[in-house]
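To keep things clear, I will list the structure first and then write my remarks on it.
Missing here: one protein chain of the complex. Every other protein chain is in place.
Letters A, B and C name the chains as they come in the text, with residue numbers starting at 1 for each one.
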């Protein structure tokens, strides 16, 4: 056990993956000398060389498009997208090639590549630096989407993602990069596609991922004081969702709140509510609620905290599901 | 009242919009002499000239990106994307500029543009010609998404979309282009963002849009024979959804099936189920079910009918909601 | 438009002409081999068109007129090179050894690919215009990292040359000096869109602006295409970096069997290009210079007919896949939504034969 920030944990995880497999490459804008704008790749070019840590010309479609070619050649590229709002130029390559080439080649091509995206808001940035694009990818058959919320998960999930044979969109909650936590360097906490119960509770199941998890835990503290017991689930895997773990919790609590920074329209939250409404129809004591970003372009960051799900908004939803009895 | 195909109705609607407002332009690949691969713009370049019906160089990002500039200049461009699978190169312009410039300019810029996309499958095409990308856009704050399912709607909805000041993704069910129906050239059937009850029923509310509507109606015929009465709702507007109309129906039937060609993960169907589960919690007699495409890349078209929601699959879901009583 | 800038080793009449930089290195057998390839691929292409007309294919994208461009390039490739085609590279696929029936799986709509791309070192078709150019550059970056002497070839058309992905691939190939040969078949039309809408100047100039060589070759002259491609590939293999080859040619047929070219181009233009037929050109040479006998040409026709018949039989025997196979290879590892779908389909009793 050692303590480090999520940023450092990702850096160490990448380093270990590169040591284990020399086919692992890193590619992105400013990932070399600068170590990336968040320093996630700090020092890696120095240690692994310019051939393995590649400073890309400024074009996201090309970063992903060449990673596809490298995958065909047998390399495993970890693409860094500098910020969430800059992944869209690569959308075509992701949807049309990354997601579909394994199928199109009848399994001959392995699209083992990872696209790292620092996502969600909360760092006071300007526009396009605080988006939550996870549902675009979750919807896309052929892709998988995961998100870490602790340094330990960051360390292990990045390695598990690199080792996995399917393409993975790896969403990093940038507002949590500098928060510290224990990392177990010996063995992974769990499988890549499993949700984690972060806090047990009996009254309401609260599900979220990425930056929201910490907010949810804070909401659970407050709720506990008020006598309401929240069970906090970190989805970890956004696509596929670990619905079994979620349903198990819901069978117990009968009440559901889902938290996400993305607007609720056709979101991961919608999926969780729809699926669990089906699976747990007879256990649900109140309608499942979503606490989401609003359906507007991400606002200027001086007012982003009113956009992002806050403890207050989560507790408000908790009150509503607690108040409504069937 | 006159009878025409949906393709012709769209053509006539575009023509009328161009006649009414000379700021209306059409832009896309092969929209000129060829009249588009589906002939939707047939004859328009001849009548309105090359300056208003613009054959584009082959680049979707540029088609949308220049339409944005034209919108700033006061033009209203109807962009034709040749097939659903080719809209992704334009995704960045759509998400980062089309959806956000009205907001970014504090309302000074009007992004009055329409992006027409022939979508969904059913025409026996090769890969990338049968996608259902509507949820990508529905999720995106700043955009609206609509879909027509009849020639009359096609004729009116395209005109209403062009007149509307927000950017609209206009999804055309290509498999229905050649089906005929009555068109009322005098007055529009209803508002652009309203759902339509296509057939009244009492047992199960079945909601869908685009090509699925006809399949749903056929399912209703079959179900009627078996004594089950389906209420068929054509969503028409995918974003925003006309949840009031849908909820009204569900209050009556207590049972919900949503039909879509897209896979169900974080889909429009998920949104409808999540929203209606919340709004109609106490009226729902069975969990809302989704009949969707499978979570795999769209298959080779020789087996697409097993991928697309069929009458059988809809009836199977109907049986399940009918069988499950709370 | 055809001027000095066009590398040509044969006139449209099949007479040799000298070029300052290139000369043909091929002997009569090899030239005859190119002829044979062109005749066969045209025959297979015609057979495919008929198969489509008879309802046996969902679509077909003919290559009439472009045989020299594809066979010249295809035969210049070495076995270890790797190629990234569009949907129209039947001649390349032929040269790479892809069985004709496999080329048709996409068009019979029984597969989204059709062959083993690693076995033939010829990637699966890319339908989204331009994507493959970046994939090819990435593959070439892998070749560099492996220290291998292999070239990678990316195919695209005049239309696709306007796509951001193709243009970005030029940036990357130049920056990393990758062993990539960009082979643009300028067949002058992107469906109904004439070349002049994509560029006012010859396309090969693009490369210069990105800092690597571009060259225009007469795409209907198989000897010239062969030599130009061969040199570009050799240069790529030994660290010489990328080249853009613009093969100036013409699509004699429709864009695809769904297309109606009479709506957008005049017959006279097509007629002009019929007189520049690439097969006739090299046949004239073979007759004039090498005195190849009619019987030998006839043998090729017979061989081509036989292959066409075999193709037809193969296609007719190509069954609709079992729908359950749509769940195979969607992911490399197990996925709950795939399993759920497979289970649902099985429960519904959908099977290979069930659908009309």
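Heads up, the rule we're going with is that a contact is a pair of C-beta atoms (placed from the backbone, for glycine too) under 8 Å apart; a residue touches a chain by one contact, two chains touch by 3 or more.
Because the structure is predicted, anything quoted here is derived from the model rather than measured.
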Omitted chain: which shown chains does it touch? A, B, C
From the list C:53, C:119, C:208 or C:296, which touches the chain that is not on show? C:208
Since one chain isn't shown, list which residues of chain B touch it in the complete complex. 25, 51, 54, 57, 59, 61-62, 64-75, 89, 92-93, 96-97, 100-112, 141-142, 144, 164-166, 240, 243
Interface with the unshown chain - residue positions in chain C: 162-165, 167-168, 171, 174-175, 196-201, 205-211, 214
Residues of chain A in contact with the chain that isn't shown? 29-30, 32-35, 37, 55-59, 61-62, 85-86, 88-89, 124-128, 263, 265, 294-297, 299-303, 305-307, 312-313, 316
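Operating definition for what follows: only the chains that are shown with their structure count from here on.
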Can you name the chain whose C-alpha mean lies closest to the mean of all the C-alpha atoms? B
Greatest separation from chain C - chain, by CA centre: A
Geometric centre distance via CA averages, chain C-chain B, whole Å: 36
Report, in whole Å, the distance between the mean C-alpha point of chain A and the mean C-alpha point of chain B. 30
Can you pull out the residues of chain A that are in contact with at least two other chains? 89, 92, 96, 100, 103-104, 141-142
Shared interface positions of chain C, touching two or more other chains: 111-112, 128, 164-165, 330, 335, 337
